[in-house]
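For this depiction, one protein chain was excluded, whereas all remaining protein chains were kept in their positions.
Read from first to last, the chains carry the letters A, B and C; within each, the first residue is number 1.
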Amino acid sequence: MEIEIATIGGYEEVGRQMTAVRAGDDVVVFDMGLNLSKVLIHDNVETERMHSLDLIDMGAIPDDRVMSDLEGDVKAIVPTHGHLDHIGAISKLAHRYDAPVVGTPFTIELVKQQIKGEEKFGVQNDLVKMSAGETMAIGDENELEFVNVTHSIIDAINPVLHTPEGAIVYGLDKRMDHTPVLGDPIDMDRFREIGREGVLCYIEDCTNAGKKGRTPSESVARRHLKDVMYSLEDYDGGIVATTFSSHIARVKSLVEFADDIGRQPVLLGRSMEKYSGTAERLDFVDFPDDLGMYGHRKSVDRTFKRIMNEGKENFLPIVTGHQGEPRAMLTRMGRGETPYELDDGDKVIFSARVIPEPTNEGQRYQSEKLLGMQGARIYDDIHVSGHLNREGHYEMLDALQPENVIPAHQDMKGFAPYVDLAESMGYSMGDDLHVTRNGNLIQLVE
Amino acid sequence: MEIEIATIGGYEEVGRQMTAVRAGDDVVVFDMGLNLSKVLIHDNVETERMHSLDLIDMGAIPDDRVMSDLEGDVKAIVPTHGHLDHIGAISKLAHRYDAPVVGTPFTIELVKQQIKGEEKFGVQNDLVKMSAGETMAIGDENELEFVNVTHSIIDAINPVLHTPEGAIVYGLDKRMDHTPVLGDPIDMDRFREIGREGVLCYIEDCTNAGKKGRTPSESVARRHLKDVMYSLEDYDGGIVATTFSSHIARVKSLVEFADDIGRQPVLLGRSMEKYSGTAERLDFVDFPDDLGMYGHRKSVDRTFKRIMNEGKENFLPIVTGHQGEPRAMLTRMGRGETPYELDDGDKVIFSARVIPEPTNEGQRYQSEKLLGMQGARIYDDIHVSGHLNREGHYEMLDALQPENVIPAHQDMKGFAPYVDLAESMGYSMGDDLHVTRNGNLIQLVE
Amino acid sequence: MEIEIATIGGYEEVGRQMTAVRAGDDVVVFDMGLNLSKVLIHDNVETERMHSLDLIDMGAIPDDRVMSDLEGDVKAIVPTHGHLDHIGAISKLAHRYDAPVVGTPFTIELVKQQIKGEEKFGVQNDLVKMSAGETMAIGDENELEFVNVTHSIIDAINPVLHTPEGAIVYGLDKRMDHTPVLGDPIDMDRFREIGREGVLCYIEDCTNAGKKGRTPSESVARRHLKDVMYSLEDYDGGIVATTFSSHIARVKSLVEFADDIGRQPVLLGRSMEKYSGTAERLDFVDFPDDLGMYGHRKSVDRTFKRIMNEGKENFLPIVTGHQGEPRAMLTRMGRGETPYELDDGDKVIFSARVIPEPTNEGQRYQSEKLLGMQGARIYDDIHVSGHLNREGHYEMLDALQPENVIPAHQDMKGFAPYVDLAESMGYSMGDDLHVTRNGNLIQLVE
Partner (left out) sequence: MEIEIATIGGYEEVGRQMTAVRAGDDVVVFDMGLNLSKVLIHDNVETERMHSLDLIDMGAIPDDRVMSDLEGDVKAIVPTHGHLDHIGAISKLAHRYDAPVVGTPFTIELVKQQIKGEEKFGVQNDLVKMSAGETMAIGDENELEFVNVTHSIIDAINPVLHTPEGAIVYGLDKRMDHTPVLGDPIDMDRFREIGREGVLCYIEDCTNAGKKGRTPSESVARRHLKDVMYSLEDYDGGIVATTFSSHIARVKSLVEFADDIGRQPVLLGRSMEKYSGTAERLDFVDFPDDLGMYGHRKSVDRTFKRIMNEGKENFLPIVTGHQGEPRAMLTRMGRGETPYELDDGDKVIFSARVIPEPTNEGQRYQSEKLLGMQGARIYDDIHVSGHLNREGHYEMLDALQPENVIPAHQDMKGFAPYVDLAESMGYSMGDDLHVTRNGNLIQLVE
């Protein structure tokens, strides 16, 4: 059976991931993501109303025109998890393919919401939920399996396409976490089993390949966060926290430790409400019954007023703004634009790391400056990454023993340390280690 | 009563700490430390045989000649804990003073060993053990108290000299740890009480004043280390670990996790044997009965041979060399100079951070290169600092409300962020915030 | 005669410089500067209409309330050169003092323009021009002298107040340039002479004290710029350059090399027109007769249209925007908001260094990204600093041999390397080396 990989997006950048695998006449598309930074650099761009081709020209969504070179029918569009760089282009591209979107329940829910917000295209693809551990036939001879992985969002999987020629493991976006705070540990047993059955190709996310050691478990971040929050137990002023809205495990830890130190947690900001609300509705997390979540500006401000009235020492607002985004809640608090008043000595907890790019660094710096001008004390960097470090990659290659390896989810500089690693383990560029770019076809079996 | 502070050493550098406090006619000396880097930059220097004056000229030990300007009698020499930069000059300087060395039991034990190794001077001072929480009269009107603190070595205290004019808190070298792995949490209650009683002066270690947030608890490092070691549970080759020899809590965690993952821990290297042996003898830590500790080159090599014979998959050697020191055990292993043979895929765990100075960074880089050439996989930076970050300093000032503050244990660049913090809390340079240098006298009460 | 120094502003930051010297009954004020970053962090602030007290509260201008503690009459307000951090608060503070503003001709001209733009206060102080090498009596016993120095703006001086107790040298903002491109070399002979006559106090700008070596001459930047521009001689598309508008020597080099490579230079942007226009009107620089300078948006756009019509290969627009300021000309070009169209391969020359602060770095990064998206090729960092490096400071101290030294123009971290240097030359903190903060009085002679 012919096996071909189309590397459509995310092979020259982080963002706009998209990869298609053809096994005989069947094609599966993995991810359709958005590169948000390509949008934000322009003033006043509203993606909801834009045409795909304009977004492709901007480099914001994958250029899927290479798909026409791929003979075969798309049988499924498979986002691996709910982050925008993996699902954000579905509303712009999926309607071109007569195939369902297949994802885990949480991911599908987020896809649904994204499609709802779309104003340009009508997206009619079926949305099919499939959980980790389950499988689905792809044509007559292939099978799609979801293997549970751990990442900075819940319900993440690595899809595996089992073909007669061996498995294709699409390995994007995971940490090797044996003690995650929410959900099951990464299913290394299944990966090792698949490795023994035979892996034709492994496509891997190189984000942290240059970082030594292993990415710590979310339990380590949780222990760190606990240490910070418990140390503030006696503080009788305001404490505010921020983290990635989609990071439900972290939000859960914040909520629990707030309770432990005698404060009522409240989630504030549009995306806080969206992700946590969805997770709770789908029973992925068990929040206290009275946990408030407010997204609209008005209800947020009303909540802030209530907090000020009832005494801010009784609350822990968990807000958006961890990267210092100019219009996010925390930045607005720093500018004194909300009813919440910061006093000298109040604490701000960033349970997040600055994404290392000068624009973010500048904005975050400004945000911390503004908060500091209000008297706030800053606790930052209470976080672990959602991506494998070098030794995680080493272990994955060791477990899967793939015949072919394709580094992804980075630019060339990001591929470099992964290439070094793979070569040190016997792979060889131009042979079984395929360093490639957006828009290429790699024929693995002819 | 006249109160005067002599800032003898450690006010222009990290290393060679020494401060004297005169309260009326009584003088207490805090710390007598060694700046090892000033020794190591020279080839072939053996401090054991050197005269104090030569070491003073090298900048290696405190220049205590300013003591002659201080009227009064030295009543005690008080090292705060057992690190070399706090006790390393006792064998060179203490004999000049007719006063006992007063320290916690573990510290005194290390002082004793250091004096034993001294070849130039006969040091006859009494060595007096006093534990955290205890007090001692200093002359008729003053009292010395030891307040328990948490640091990267056990049995650390902050000495407080209670005078009729208020307390002098000598705050060097601590982390605010409420959940240390060994010993008691920092005694913040007592600090707050002393704060309410009235603090005339607070002398503080500025090492991490420029780092945001709070220093995590040793429990966080332990959780991180556990994550790394448990993730290696299935590995059936060699695993080697290194950390600061004097960091007994960390050694203890390494020993316990080794056991958890089915490996027998062994401590190797002269200083590993010295510190852990001492801690065990004094009952500060409860190691397994059969824990091997070997310091001499011959017994180390014999142990390595035994490990190779019995199968290195059954052992966890815990060795010296975390900074890549050229002659330390781990570096020798990297050079293939020991009987322990590293194979492809073997793991090396650095439970330590590189001390950020180009010499160390160069040596550590070389060490990792050599280990990598043998096939080793590196896990590094599994560590938390023993020094307060900015928010810890904020909390200490808030707790003590001292009348005067003296930054210490850094150079001017290191003082800068502490000065910024103290000023933001209302202190004022040239008034109650005393930025000073080695060799000065500060008269607090005339 | 009593001599006192009031360290009013710029002793905790770069920006809002202000120092007063009292010699007997006469007071001279050196500099009244603005800290622009304290303004820009707020949205929508217009300093022209703001009251001094609000600007003081923001930390934007010096808090001159300490002046009431200084007995004596202000005889002169002396800005050292025309940069905003030295003259930017004159329009807000000078009217409080019954004294002339005394500066070099170029500086006075810029002060005049600044006062003209002021909308809140009526500033009526006399504006007195005095050139380098000239002197003025200050009361009966003191004399003010201007010594020529070299900086990144023309007509910069170091004022020296000669008193019966020795000279007070106010040494802010200079490079030791023996071959400046415009104006005379730094007058080291006069400094050495003053040193021999006796210097009571030297107040020094520490900006680059941490940088090794000496700051290169403007001739070196010019040689570098020549190398870049000549290398582009054969390019037949667009070339655009940007630099500090007030850096007339650099603008002159750009203008000359433009001519050398067959392109007509044009200065575009409000501040480009202001500074270069002023310099030309006062005969500080000899530009070609037909050199266009356009400040208003409309005339700039008209010029861009003309350039596009006549062929951009014939022009070198020299524009504002070297720090990536969001609304500056070059950033607008990057956004495609001007009639000038960038094509693939067009060159953009940044004859400037990014001021190392995350906000600037973020903005400059965005600007370069936008220019790159238009196809532009970037040549950056063609620049030398206007401030002394460490060895320049060493030479100044060696030449002046001052009795007292006061580091200025930095925060504490910035003072640190200067303190290290001064100490290594025998000065001693707390004695003749005065590390101080905003708002203090230092009595040198009682």
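Quick note on the criterion: a residue touches a chain if its C-beta (ideal position, glycine included) is under 8 Å from a C-beta of that chain, and two chains touch if they have at least 3 such contacts.
Since this is a predicted model, take the numbers as computed values, not measurements.
The chain omitted from view is touched by exactly one of C:D25, C:E118, C:E341 or C:E391, namely C:E391. When the whole complex is considered, the residue among C:K38, C:K75 or C:R214 that touches the unshown chain is C:R214.
On the side of subunit B, the interface with the absent chain consists of residues 41, 43, 335, 357-366, 369-370, 373, using the contact rule stated above.
On the side of subunit A, the interface with the absent chain consists of residues 12, 411-413, 415-417, 419-420, 423, 428-430, 435-437, 440, using the contact rule stated above. In the full complex, subunit C touches the omitted chain through residues 176, 178-179, 212-214, 216-217, 219-220, 223-224, 227-228, 230-231, 345, 377-382, 391, 394, 398.
The rule is short, and it goes like this: only the chains that are shown with their structure count from here on.
Summed over C-beta pairs in contact, the chain pair with the top total is A-B. Centroids built from CA atoms put subunit B at 41 Å from subunit A. Separating the CA-averaged centres of subunit B and subunit C is a span of 46 Å. With touch defined as above, subunit C holds no residue shared between interfaces to two or more other chains.
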